[in-house]
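With one protein chain withheld, the remaining protein chains of the complex are depicted in position.
Should a chain be cited, it is by its letter among A and B, assigned in written order, with residues numbered from 1 in that chain.
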Amino acid sequence: MIALVANPTRAVYAALVATLAIGWVLVAFDGGTFTLNDMVGIQQRSAALGIVAVGQTLAILAGSLDLSVAYLISLVSLVAAETMAGQPSNILTAVVAALGVSALVGLVNGIVITKLKVHAFIATLGVALVIRGVLDHLYDGPAGRVPVEFQQLGYARIGPIPVAALLWAAVAVAVWFLLRRTRLGNRIYAVGGDVEVARLSGVRTDRVVIAAHVLCSLCAGVAGLLLASRLGAGAPTVGTDGGYDLESIAAVVLGGTALAGGRGGVAGTVGGVLLLAVLDSVFNQLEVNSFFKDVVRGVVIVVAVAVYARRTGRRAS
Amino acid sequence: MEDTGRKQPSAPEVIIRMTGIGKSFLGVRVLRGIDLSAHAGEVHAVVGENGAGKSTLMKILAGVHQPDEGVIEIGGETRSFAHPVQAQRAGVAIIYQEFNLLPERSVADNVFLGREPTRRGLVDRAAMEAATARLLDELDEHSFGPRDMVKDLSVAQQQVVEIVKALSVDARIVVMDEPTAALAEHEVELLYRLIRRLQSRGIAVLYISHRLREVFDLADRVTVLKDGTHVGTVQASEVTTAALVKMMVGRELDAYFPPRAGEQAVGEPRLTLRNAGNGKLDGIDLELRAGEIVGVAGLQGSGRSSLVKAIFGAEPFTRGEVTPVRPGNVREGIAAGIGLVTEDRKAEGLVLNQSVRDNALLVVRAVGSRSRAAVADLLERVRLTPPRQDTEVKYLSGGNQQKVVLAKWLTLAPKVLLFDEPTRGVDVGAKAAIHDLMRELADGGTAILMISSELPELIGMSDRIVVLRDGRIAGHLPAGATEEAVMALAAADGAAA
Partner (left out) sequence: MKRAIPIFLVLAGLLVAIAAANPFFLEPAGFLAFLKRVAPLAILAAGQYFVIVSGEFDLSVGSLVTVEVVVAARLIDGDESMTWPVLALLIVIGLLVGLVNGLVTTKLRVPSFITTLGAMLILSGAVFLWTGGAPRGALSQGFRVFGREGVWAVLILLVVVTTAVLLMRADFGRTLVAVGDNEKAARLSGVRVDRARVLAFMISGLSAAIAGILLGGFAGVSAQVGQSLEFQAITAVVLGGVVLGGGRGHVVAAIAGAFTLEALFTLLNLHGISGALEYAVQGVIIIAAVAAGGLRLPALRLSPSKV
């Protein structure tokens, strides 16, 4: 058990397996069963949050954080749906436009943080408010139309596996690969771990933070596309309704990534998202009140971080 | 210049030559006319007391500071560094006391940070690890591997990682700043071996140390700095310890110190330690009496700061007898009338963004003491000039900042006041004022314990001196002991103790 807790990534997967097992038993007692379909449902539900959280991992590892993702998701869903306007031929343009908008927002976040030296919390909160203002100004409700072809992204399955889950997996693997095998990945850890050490080693720290934010926003953009395909339209509240800003940060931290940066990784985040999703599913099966789920979720997050803090604290002392 | 005459094929190449280096900070001259050179395979020690300018000189070489005057040549070419990275690229590697490592990353990641080898655009981890492993192998280091996390390594092992980093950039000059300060005795031997290997690879090693024993063990030549000037450079084999100490400390005693306490002035014991110890200290016997200033000498890592932190309660004693109280935490120490003027006043002593007044009142507010001395009187007592209460402390000079720290403790009317380097980074005028104040406090019945690595200060101020070595008391010396005597006790190798 101690060995499990020593490594937060392992800890979160241990918790995941335990939750699945306990959930299975509870559901069985309740007279239900936990089927493959439920597992698929978990994947489906967690895909959007998972993609955002993977991006958020990059920002947090670099010693920053991004509170603008929720509004960005809404914005992207609208940009995509309006550009598509129901025409399959517009899909490519729409995807490019959506990702372009995302990258731009990430760029602004990164520049405000590094060049204007505004605390990431305030910078991304400010950018979030700007996007919110634009959304509220231009839209009262859902807009645009996503062609059926694009809706496949949200609903289609390959065998038993939803395409959305595959998309999530692809994003996660890509970011894992980036962190593991590219110079940028190495430097994200370095900048988040100790900016001064990174600077003295010749790392251009500002660029690294900006790149992390652009990638984080791109992930939010992908999630926005996914949600647009599910809804069949763009919606100005789809991002905030899902609470993707704080929830993605919670999932990252639950996965053992340190909020201060420089420690953690994508594997933990995926585990964190899955753990939240499994909890959700079990509660759904047991028909537990949705508000109870929030309570449990809050407790789980705080307890997990307290456990991690104990571990690192002992090591430090 | 000493090389120009020789024409033997084995004549070592001069790798680094610094000539006439000068530097001022805010109008205060900290270095002037420093010459220093080193050739391939040489270990060149740089010695001097605190404040002699060793660190500044090394930071100039590292590109952290830019010199106001003088020339740096590397491999015969004149170079100037605007940024540490440029110095690194020119082949200068610096190993600071505080390592520049990322604890959460692997050894290989740290070694290659900022210069990761790539293959087809991707980080070539295998190559990184292989190169790191090879270098570790060359250094005969098998206790850890390239994949180990730096946070899991000992201090000595982390030092090896820094050395590997230097080797991996093909550094031609490696500067080591007090490399043994944090090492245990047996680890020092390993470090020696590593340094000899660097030598055999034709690297010039600049070795900064207080410890003369190490200097004689390792160095080919020794350069002595004092008060920012170049005293001289000598062959290590042609100089004695005594001669070297004389070069380091032999100065005119121009500093003024207040008169010492007379016999009758020393009063009752304020604090008595019997066989006290903790993780860093052992078998400490010490008595502090009212009216007396006791000096503590010792090298870095000898346990000086641990001693005052233990008495104060910040890093408490875990064994032994302390009367009247053995504080288990800071608040108990303060309640017993003990105050600590810390070594690093910016990090541990002051709240820089608060006003003079807030800082002066911090202790009484923290302990909720009812008695409030008038701050104006306090500031006058510590001779703060100008005695403005609402200035934020960050805008004050070092000397005035230290006076504010003193004011903070005076609010307590302390029975025992501990000073860790009371005048570090303080100008001459404020220094004298602080010295006067310390004596005034002692005369008023406070027992004072003072750490200082400036020997003239230590000797000038102390009524008696305690010398620490390796966490134990190495000896006692009376008032007016010579600097040589203090050094001999503090730096003696095991045999002489």
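Heads up, the rule we're going with is that a residue touches a chain if its C-beta (ideal position, glycine included) is under 8 Å from a C-beta of that chain, and two chains touch if they have at least 3 such contacts.
Only a predicted model underlies this, so the values are computations on that prediction, with no experimental measurement involved.
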item	value
Listed residues B:169, B:188 or B:314, member touching the removed chain	B:314
Contact partner of the left-out chain, one of B:352, B:413 or B:479	B:352
Hidden partner chain, touching residue among A:128, A:146 or A:233	A:128
Which of B:45, B:87, B:271 or B:330 contacts the chain that the document leaves out	B:330
Interface with the unshown chain - residue positions in chain A	63-65, 112, 116-123, 125-134, 136-138, 195, 246, 249-250, 253, 259-261, 289, 291-299, 301-302, 305-306, 309-310, 313, 316
Chain B residues that touch the omitted chain in the full complex	314, 330-331, 334, 340, 342, 347-354, 358, 361-363, 365-368, 408
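The criterion applied here is as follows: only the chains that are shown with their structure count from here on.
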item	value
CA centroid of chain A to CA centroid of chain B, Å	47
Chain B residues touching chain A - in the complex, by the definition given at the top	84-85, 88, 100-105, 109, 113-116, 118, 121-123, 125, 151
Residue numbers on chain A that touch chain B, as the complex places them	180-183, 185-187, 189-190, 193-194, 196-198, 200-203, 262-263, 315
